[in-house]
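Sharing a structure here in structure tokens format.
Removed from the display is one protein chain of the complex; every other protein chain stays in position.
So, chain A:
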Amino acid sequence: MTGPSRLVAGIVAVVLLGGAAIAFAIVWRPAIAAIEPPGPQAFDAALVKRGRDLAAIGNCNNCHTVRGGKNFAGGLPVPTPFGTIFSSNITPDAETGIGRWSEEAFRRAMRSGFNREGQHLYPTFPYDHFTNVSDEDDRALYAFLMTRQPVRAAARENQLSFPFNQRFAIAGWKLLFLRHDTYQPDNQQSAEWNRGAYLVEGLAHCGACHTPRNALGAERASAQFAGGDVDNWHAYALNDQSRAAVPWDADALFAYLRDGFHPDHGTARGPMAEVVGNLSSVPSSDVRAIAVYMAGVSRTPTPDRKRQGEAALEQARSSSGPASQANAAGASIYATACASCHESGRPLPFGGVNLARSTAIASPDPRNLANIVLSGVQAVEGERSPIMPGFANSMTDAQVSALLSYLRARFSNQPPWSSVEKTVQDARRAQTAFLVKSPAPHGAPADPQQREKP
């Protein structure tokens, strides 16, 4: 081998080795030593209680519990564009749960998405938000989870295609999208706003549903809170693109997040019903803080959008709009199936929301409206809560479509939806699946009194 070529080979070798070392450093994390499960007595009761509230704010139970299954035992299928990922068992079972995880291992999972053994975790576990969770909150969450009932439930095999079934691919994802900087308070804002920002951007991970994702499944930072998709529901835009006829403010957000409904906005359904179910049981100051921060995210509506909202409300007041003539079937269905509650004048929760204020009807996509018409709203056990019958049994897809088109024309000033019937067909299939796999949507809080009565 001649001199120059040996030099080139040497450089290539160094580059390759260096690259491999860097890749190794990014990809590989050591296992953290297993511990003897500490048992529930090892944790301070006040810390556990704080962890309970934090876990409720983090909505941990809803992904880590299957319908009819044991709390936090995992196994919930999470559909993604890349395949189905099953949630893990986060009970303190030594063999199948996190019983042998030290607090350090737990914190590393929250911060950088590794399990105790050092394997990458899929970002369906929203560690891209949990980087913001403070050490002391991680400690409380750890104390809470380690004092739950251990459940023996082995992880289910994810159903992913190549290359997504290779965990090292996650290293690349993290390199592109995971920011390790934690939340920094904004001194220009109030303590309450900062508390809200800390929770929303961190543990509550609101953007995981409400922010659209890019082709690699990461939240698009440039479109924060512009609306996203979850479980065949549309998570509404919460920024200035919100379609709410009456703009959100902190008081409305607080009431909605606390009670699950608000007369100017309607009722939390689908995955959001689970979120508000959890938020009903945490300190009201935290819910208030979230509301204050999110009101800032919604911002003052543009004059254009404000005008649109007012026009929609006005249009609904004159009940004999053009919609009634054009769509006789939709009008008849509406008169009997919907108006009896939605025009009763009874206040929520037992009366229906004024449909001109329904974000579902003004939304760019009819999915949520289709879901709600088919499945209704189940009452929360032991509480005054909204209730609506589902109409899946009494209406064909064509009839639901006629109704949806009628509602759109009558109660919004948006253009007609396209392919409504296709959406209804999909919704009928997906709702069946959703109801089978999701955790009981109407589990009452341990103490219903905790939810402040309207």
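Rule of thumb we're sticking to: a contact is a pair of C-beta atoms (placed from the backbone, for glycine too) under 8 Å apart; a residue touches a chain by one contact, two chains touch by 3 or more; residues count from 1.
The definition used in the following text is that contacts and distances are computed from a predicted model.
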Options "(2Fe-2S)-binding protein", "ABC transporter permease", "Aspartyl/glutamyl-tRNA(Asn/Gln) amidotransferase subunit C" or "Oxidoreductase": UniProt name of the undisplayed chain: "(2Fe-2S)-binding protein"
From A:155, A:176 or A:335, residue that would touch the chain that is not displayed: A:335
Residue, one of A:149, A:285 or A:394, that touches the chain absent here: A:394
On chain A, residues whose C-beta touches the chain left out of the figure: 68, 328-329, 331-333, 335-337, 340-341, 344, 350, 378, 387-389, 391, 393-395, 399
